[in-house]
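Other chains of the complex are left out, but the ones given are in their true place.
Each chain gets a letter, A, B and C, in the order it is written, and its residues are counted from 1.
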Amino acid sequence: MKLGVLIKDGPYMHQAMDSAYNFITAALEMGQEVEVFLYNDGVYNTCNFMDPPRDERHIANLLAELQTKGVRMVVCVAAGKRRGIVTNTVCSAGEISGLGQLLELCITSDRLVTF
Amino acid sequence: MLHIIKKSPYESTALSDFLKYLKENDIVLLTEDAVYAAKKGGKFEENIKGILKSNAVFCLMADTKARGISDAEIIENIKLIDYKGFVDKVIEQNPITWA
Amino acid sequence: MEEQEKTKVMFLCRKAPYGTIFEQEAIEAMVMFGAYEQDISVTFMDDGVFSLKKGQDPSLLGKKNFSKTYMILKDDFEISHLYVEKESLEERGLTEDDLITEVEILDRGALRKKMDEMKAFIPF
């Protein structure tokens, strides 16, 4: 099954990305396919400059880990530009693209779940 | 339909908002700060018991443990699940998130 | 037959305008989705119904009046349906006359039936 995941909140501030990370990890272990779309403040999760304390989880690195496991992570270009998540600031796991990709995800996934 | 709730019922109206759209066979999943609704002795115990009469209510264990809500403190008939159980529920029914 | 192959997606607009960006970024998505020839519905419930109120003027906030876009969503952007929840309007002391554009006002029961047909929800 293909699961679409929509993330609308930024890192650390809200639990959304943490919940999504745990959900996606579980889904991958169960053999499901996952694709992520980052919208609204969700684009901040891909900021390449985040540098949390060493004993704290590094959310952009968690995204990189998901990417190595085959999860595509699309960053909304409009939401990203407005907030400063652009080519110069996005982490390697984030793929900047348009809102059409969110509709594509609605079409191609079996379920869309929002965090 | 799978109703995913994530805000505390004490600060947000999400718990009462989604109720208006609850139908038989729907599943309710309490996650993040919404797990406080699952705690015995709180202000929303009767609301949750009312939902349990007609619908299955699940609660994410990682979120109750984080917040120090022991299994014994959780209202009877609420089922605790892990993230794999969360994935199962999403596969079972179409999810809608009430934030 | 072709109609049945379209993907049914519903925007759920539940937040008031201007206090957050949700309305504005939801509209950006609606406009984009409309171009893909799928079956897109937009539902206003809870505080989302305030987004349709006539007479908005956010110029003192340095913001644009997004509500005007709702008037052209169906004709110019091929959004299939604009639904408003009747109970949410009533609770806020609003009537059909307060709304900036023509919409289908449905009660919760009717709205839930529409929701049951959807493949995916985009909640704001």
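Everything that follows uses one rule, which is that a residue touches a chain if its C-beta (ideal position, glycine included) is under 8 Å from a C-beta of that chain, and two chains touch if they have at least 3 such contacts.
What you see is a predicted model; the values in this text were computed from it and never measured.
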Exercise for the section: Just one representative per chain kind is placed here; work out the formula for the complete complex. Expected result: A x2, B x2, C x2
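Simple rule for what comes next: only the chains that are shown with their structure count from here on.
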Completion exercise
Of B-C and A-B, the pair with more C-beta contacts is A-B
Problem - Two or more partner chains touched - positions in chain A - result: 111-112, 114
Exercise for the section: Note the residues in chain C that touch 2 or more other chains, in rising order. Expected result: 119-121, 123
Exercise for the section: Could you please specify the touching residues of chain A with respect to chain C in the complex? Expected result: 4, 6, 39-40, 78-79, 98-100, 102-103, 106-107, 109, 111-112, 114
Fill in the blank from the handout: Per the touch rule, the chain C residues reaching chain A in their complex are 7, 9, 21-22, 25, 28-29, 32-33, 35-36, 38, 119-123
Completion exercise
Per the touch rule, the chain C residues reaching chain B in their complex are 12, 14, 46, 87, 108, 111-112, 115-116, 118-121, 123
